[in-house]
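What follows is a short report on a single structure.
Note that this complex is displayed minus one protein chain, with the remaining chains in position.
What follows is chain A.
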Amino acid sequence: MAEQVAEALGSATTMTMLVVLAATLLVFALLKVWLSGSKGNTVLLVGPCDAGKTTLLHQLCDGSTHLGSVASMVPTEADGQLASEKAGGATSARPVQLVDIPGHPRVRGQVERYAGRAAGVVFVVDSVDFMPRKTEAAEQLFEVLSAPALARRRVPLLLACNKQDMGSKAHTVDFIRKRLEKELDQMRSTRGALGDVGGGSGGGKAAQLGLPGEPFTFESHARSRGVRVTTATLSAVDKGGVAEVEAFIRKSVPA
């Protein structure tokens, strides 16, 4: 009997020691991730369906859109040199990992899986078909901006307005930015007005957007939350159309 108790105690102490050890290791690992912050080399491509993320991925990686694309079902991870740098002979540049996350509402939550190691986020929207789907785009942008793992590490975001090759059919970057700011402003008051059943167990508290007192703008968000949000024109189907996105990627993942 006593022996059993002793044994139980013994195993309990071993357990405690193990737990402590594991905890220290975990703390170190976390610290490392935390401190290295934007030192990771992963850049996420997110945005609604048909925005052109997969097309952009191919253009960035291979300098070609190949045969084209269909709706994505799973995220694609691509590691390597940017095509333009490869062509330019800058092979010493730091490799980049790009992750194309499908826009379908049922799977776009996978962003969470990659958020922890993201050094930058490219949010792609379709400038041509923007108006009918602006709410969908805004909702998704809201989710990305309020994702704790991104906000905490102040991961910069680029709003890339794609399909700018379509001339007057495409809305301007400024127009799109303003519409999205307005939508986001409204969503701040409507989202999260209802609690969850089962208790909020979703990877930490959602981050706030902008300053509560003033209307939401990317500028005020950057000022108050320290998350750099910039805009860019994009034409994923053209080799020359991805320059601004490439510049953003290089800024997020220094060579």
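Everything below uses one rule, namely that contacts are C-beta pairs under 8 Å (C-beta built on N, C-alpha and C of every residue); 3 or more make two chains touch, one makes a residue touch a chain; residues count from 1.
Keep in mind that, in the parts below, contacts and distances are computed from a predicted model.
S.K.: Can you tell which of "Rab5 GDP/GTP exchange factor Rabex-5", "SRP54-type proteins GTP-binding domain-containing protein", "E2 ubiquitin-conjugating enzyme" or "Trm112p-domain-containing protein" UniProt lists for the chain that's not drawn?
M.R.: "SRP54-type proteins GTP-binding domain-containing protein"
S.K.: Which listed residue (A:P75, A:G120 or A:G241) would be found touching the missing chain in the intact complex?
M.R.: A:P75
S.K.: Tell me which of A:K86, A:R191 or A:K251 is the one touching the absent chain.
M.R.: Missing-chain contact among the listed residues: A:R191.
S.K.: Which chain A residues would touch the chain omitted from the figure, given the whole complex?
M.R.: Touch with the absent chain occurs at residues 49-50, 54, 58, 62, 64, 66-76, 100, 102, 104-107, 109, 135-136, 139, 186-187, 189-191, 193-202.
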